[in-house]
Structures are given as C-alpha cells and as structure tokens.
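Worksheet: one structure, shown below.
One protein chain is absent from this view; the other protein chains keep their places.
Letters A, B and C mark the chains as written, and numbering starts fresh at 1 in each.
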Amino acid sequence: MKNIYLRVKLWAALPALSLLLLVSGCGELTVLDPKGPVGESQKDLIIFSIILMLIIVAVVFIAFTYMIVKYRDRPGRDEKDYDPDHHGNTTLEIVWTVIPLIIVTALSIPTVITIYELEEAPEASSDKEPLVVYATTADWKWFFSYPEENIETVNYLHIPTDRAIEFRLSSADSMASLWIPALGGQKYNMAGMENTLYLQADEEGTYEGRNSNYNGSGFAEHTFEVHAENEEDFESWVEKVKNTAPELTQEEYDSLLAPGLEEELEFSSTHLDYVDHGTNEGRDYLIERHKDAFEEPLHLKGGRGAGDE
Amino acid sequence: MSAHTDISTGPLEYRTQEGRMNILGFWIFLGAEVVLFSTLFATYAVLFGRTADAPVPADLFEMPMVLIMTFLLLTSSFTCGIAIHHMRRGSLKGLFVWLGITLALGLGFLGFEIYEFVHYAHEGASLPSSAFWSAFFVLTGTHGLHVLLGISWAVLILIQLRQRGLTPVTSRKVFIVGLYWHFLDVIWIFIFTSVYLIGMVV
Amino acid sequence: MSELTKRIPKQHVVGFVGSIILTVAAAWAAVGSDLPTPWIITSIMVLAVIQAFIQLFMFMHMTETESGGIQAGNMLYGFFVAVVIVAGSIWTMSFGYTHDHGGGSDNDNETEEHEHMDH
Partner (left out) sequence: MEFIDFLLEDFFVTGQPLIYGAMVSIVLVSIAIVFVLSYFKKWGWLWREWLTTVDHKKIGIMYIIAALAMLFRGGVDALLMRTQLTLPGMEFLDSQHYNEIFTTHGTIMIIFMAMPFLIGLMNYIVPLQIGARDVAFPFLNALSFWSFAFGAMIFNLSFVIGGSPDAGWTSYTPMAGATLNPGPAQNYYLIGLQVSGIGTLATGINFIVTILKMRAPGMKMMRLPIFTWSTFITSIIIVFAFPILTVALALMTIDRIFGSHFFTLTGEGMPMMWANLFWLWGHPEVYIVILPAFGIFSEIISTFARKQLFGYKAMVYSMVVIAGLSFVVWVHHFFTMGAGGAVNSFFSITTMLIAVPTGVKIFNWLGTMYKGRIRFDTPMLWSLAFIPCFVIGGVTGVMLAMAAADYQYHNTYFLVAHFHYVLIAGTVFGCFAGLTYWYPKMFGHKMNEKLGKISFWFFVIGFNVCFFPMYFLGFAGMPRRTYTIEPEWMALNVTASIGAILMAIGFAVFVYNIYYSFRYSQRETHGDTWDGRALEWATTTPVPFYNFATVPKIEGPEAYWRMKENGRTTYEKEKVEPIHMPSDSGVPFVMMAFMFIASFGLIWEWIGIAIAGLIGVLACMVIRSFDYDDGFYVSVEEIKQTEKKAREGEQ
C-alpha cells in the first residue's frame, strides 16, 4: 500500500493526460467553434455547463482523494480517528441534497430559455425573412428544395450568410437527422411529418453536414456539403442553377429515390411539385415505388446508380 | 421454506405461507398486466384516427352488441365473486355451479367477440387495414386471448377440484383464477369506455 | 364472518348493481346526451375509474389480509405508470403535423381530444 499516493496521483493525472493528448492529436472541436448564432448559443450553454460540472467533479475528486488517503488502514494510525459507529449526519445530508438542487435550477433556467429560443429563427437576422429550404432524405442521400427559388440540389447545399435558414425536415423512408455541427444542433427527418430547424451561418465557408441518425448500410456516406456564401454569391449561384440545370422530372426523381448513394446534382425545379414526403399523403410514396429494392443486400460504393447492381 | 406455517382461522387459501405468497405474487403480476394493457391503450390512443382507407370506427361500432358483451362480462365477474364466496363457505357444489355459470358467460362473451371481428373483417376492417385497426384488433384481441386463457385455466382447476376437493392448494388456485377473471373485467371496462364509447362519440 | 352465512353476499350485489348502473350511465352519456365531447370523454373516464375500484375492492378484496396495503400500493403504482404511459405518449407524440396538408389536420384534433380524455 505504500505507493497508494503515487497511484492516486497517476489516477488524477489520467484525464489531464488524455486531455493533453487530445489537444495535440486532434485539430478542432467543431461544436465548440460554431460559425453561426444557433451553434453559438448552444456553445455558450455547453461551456456554462462544463464549468459547473468541472466544479462538481473537482469537489468530489478532492473529497474522494482525502478520504482514501487519510482513512486508509496503515500502521500507526491514530485509533481515535476510527469511528465504526459513525453512521450519518443530517445537516450534511441536507446540504448535499440542497446544493445539487440549486445547481439543477441554475442549469434549468438557461436550458429552458435556449430550448424556446431555438424554436424560433435566430434573433440576429430578424430583419430578414428566413430562407426556406426543404431538406428531404431518402436512403442515403439528401434533397434540398428551394421552393421560392424553384431549384433543387442533391447532396450539397448553398446558403447565404447572415440570414436564417428555415429547414423543413422530412424523410422519404427511414428516420434520419440533419446535422451541421459547425452551424448548430440537429433534428430528425421523419416520413409523414415535418420538423422545422433554424440554422444560420455568419462566416463564409464550406461546412460538413450529415445524417447523424443511423439508418442502414449507407449511413456513413449519408453526408452533404454546405457552402455558406454572401447574399450576392448566393443569388448568382441560384441564377446559374436556374439557367444551366435540367428540370427535375417525376420519372427522374422517382429513380433518384431508389436506395443507394448519389453524386452531387442540381435541378431547376423541385420535387415538391410531385410529392411532399412530410405530409400524410407523401409518406409511403417511396415504398410504393421501391419496395422490392430493399430485398437485396446493397453493395454501396458511391456515385450514381451504384445501388442498382 | 416454511411452507406449512398454519394459521388455523381465515380463508383456506391464506392458511399456508405458500398460499399467501402466491396470492401476493399474483397481485404483483396484475400490476404488470396493468402496465401491459396501458401500453396497448397508449398505442391505440396515439394511432386513433389513423384509419387510412379503411372504415372509421363510428361506422362499425354498434351500441347493442357492445352493451351485451359488457353485461356478459360484468355478470360473469359477479358470479365469479359469488363462486369464491361459496368456496369460502366450504360449499364445493356452490363453487362448481357458480364457476360454471361464470365460464359459460365468458364463452358467450368470446363468441360475440369472434362474431364482431369476423363482421368487421367483412366490412373491410382487419388487422392489416390501417394503423388504427391494427391497434384496435391487438388491444381487444389481447384481452380476448386473456379471456380464453382464463377459461382454459379455470377448467384445469375445476378438474383438480374434482380430484382433490377443497384444500389449501386448490382453493388458492381458485382464488387466483378468480382474481384474474375480475381483473379482465376491469380491463374490459376501460376498453368499453375508451375504445367503444369514445369511438362512437368522436 | 357473518357474511359467510349468506348464499349471496350483500357487498357483491351492491357492487354488481353499481357497475350495471355506471355502465348504463356511461353508455347514455356517450350516445344519449348532448354534452360537449370533451365533457363526455371526461365523465365516462371518471365512471370507468369508479367501476374499476368497485371491482378491486368489492369483488377482488384487494385490501384483505396483512398484504392488503402492499397489494393496494402495487395497483396504485400500476395506475400511476399507466397514466404516465398513456398521457405521456399522447403528449409527446402529438407533434409534427403543423404543415400537414389535408388528412392530417383531422388527426391533430382527434389526438388533442384524446389528450383531454386521459387527464
């Protein structure tokens, strides 16, 4: 038992050590370095909770170390220090019930405020109408429809900066979750229902977006890129798509829905003309057309038509 | 195991430690059954109105038949209580008669339920018709299955009664099957109210 | 013990008559009365709960013997969990139809009415 001190120290050093390893080992912690107001308010909440939690952890760890060091069975310990009949202390027990209650309250208030905040478009850009984007998933690709611009993209997304984006989330088949960690938290895409998610980018750049809710063999590739650019660039991109991209025919759309992976595509019309998977009528649209496609195991390699073999 | 700590007075079924433990255990099992059925009720409530292209409940539910089924089961619960009462009086004959009536009423209930299901299926509402009808058939069907199980179980116990007469063990078994039967009536009250009545109102 | 001398115990008869009356009352409230729907649903659910208690106390003798308290507590906790499951499921599952065009809006109303029923 003589090197218990050393062991305890080693023990306490472990988290710190791995922290060091982390900072050197990994580039950036996307969630803690958000590029928009939604992610920003979530980050603030996270940092606030981390600080409170670190205090709790510190208190417990110090008390823990004190106990196992001071009260270990060692030769020559003061006999008076050992009190086998000591079995409780009401004051102390009340203290360590009330303090956690206070901490929980302290955490609840900002949590509830933020929850309600995130249900609305970010205040930072309240002067502008949010840009509506229908984000629909089908195994394992993303369709982004811009109803006002009447364009649609597959597996990538252009958004203007400093303007709220109102995502209307739905799915053509399995449940997915739209997540762009750099911009803010996620919400589920589900067939037959529609979720609304507000996000906003303040900085121009390209961000990773993905489905974070496991949905089968193509899950890892179920990703997309978000290009955030200033209003002008965005407008000119919209114009370019309108002028150069083909129309999305229903036939084309139906074949895109088949399970499999897909490359980046763009169209000068949206699938909302044919079906809205977020409605009760649209919920089994894909199943009716591609039921049999799920019978055979898919060997996904990426790119168009890969799922068809 | 102190299976034979006798209490010389009180109902036969409570006289051994084993009897008391079995009855308590069965009550706890009924607590689990409450949760089981409430999960089915929750599913039914959430899927209410999701009839897709199938008929809606208000078109199919008929008050007279539902009332008959309800009265059958209510009466059987009453007669079952009387059967237990006769058992406690030590009257094997009374127990046989009243339990027999109970089972007959239960069979009548089952008959109506089967007729009802067949009738609905003819009208285009069956298990695979829609989410609502799936929930309806599984909820009422689970109850019906419990009734069927209760009847078969009670028949087995009647045979054992005939073989062995009233002993602490047989009377405990009768008492437990009685609890089960009353409990099925409790469940039916809620099916009657929240499935049939509300289905007719909304 | 005096109850045991009778062929038909009074308690059971009272319970039986009570449940018949309650059943008829519920059936009347549902199809015979002009009450607004939420009222009907609330009242018939209350009647059902009363009937359930009649069964538990008068027929099943829930509180007899020294385990009576445990048995009653067990059933009550069962009812608590039941309310959590039913009300909780309805509450958490009634969402996402805000943009439903057509058929879904009906749904919404019905789910809400159901919610009333279970409170």
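Quick note on the criterion: a contact is a pair of C-beta atoms (placed from the backbone, for glycine too) under 8 Å apart; a residue touches a chain by one contact, two chains touch by 3 or more.
None of the values given here were measured: they were computed from a predicted structure.
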Among the chains presented, those that the missing one touches: A, B, C
Which residue of A:37, A:122, A:160 or A:192 touches the chain not shown here: A:192
Touch list for chain B against the chain that is not drawn: 1-4, 17, 20-22, 24-25, 28-29, 31-33, 35-36, 39-40, 42-43, 46-47, 50-52, 127-132, 134-135, 137-138, 153, 156-157, 160, 164, 169, 173
Missing-partner contacts on chain A, residue numbers: 1, 4, 11, 14-15, 18, 21-22, 25-32, 39, 41-42, 45-46, 49-50, 53, 56-57, 60-61, 63-64, 67-68, 71-73, 77, 81-89, 92-93, 96-97, 100-101, 103-104, 107-108, 111-112, 114-119, 139, 169, 173-175, 177, 179, 181-182, 184-188, 190-193, 195-197, 208, 210, 212-220, 280, 283-284, 286-288, 291, 294-295, 297, 300
Sites on chain C contacted by the missing partner chain, in the whole complex: 67, 70, 77-78, 81, 84-85, 88-89, 91-93, 95-96
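Everything that follows uses one rule, which is that only the chains that are shown with their structure count from here on.
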Cα-centroid distance, chain B relative to chain C, in whole angstrom: 16
Centroid spacing, where centroids are CA-atom means, of chain A and chain B in whole angstrom: 48
Of all residues in chain C, the ones touching two or more other chains: 107
Residues of chain C defined as touching chain B within the complex: 3-5, 7-9, 12, 15-16, 19-20, 23, 26-27, 29-31, 37, 40-41, 44-45, 47-48, 51-52, 55-56, 58-60, 62, 65, 67, 70-71, 74-75, 77-79, 81-83, 85-86, 88-90, 93-94, 106-107, 110-111, 113-114, 117-118
Contact footprint of chain C on chain B as seen in their complex: 10, 14, 20, 23-24, 27-28, 30-32, 34-35, 37-39, 41-43, 45-46, 48-50, 63, 67, 70-71, 74-75, 77-78, 80-82, 85-86, 88-89, 94, 178-179, 182-183, 185-186, 189-190, 192-194, 197-198, 200-202
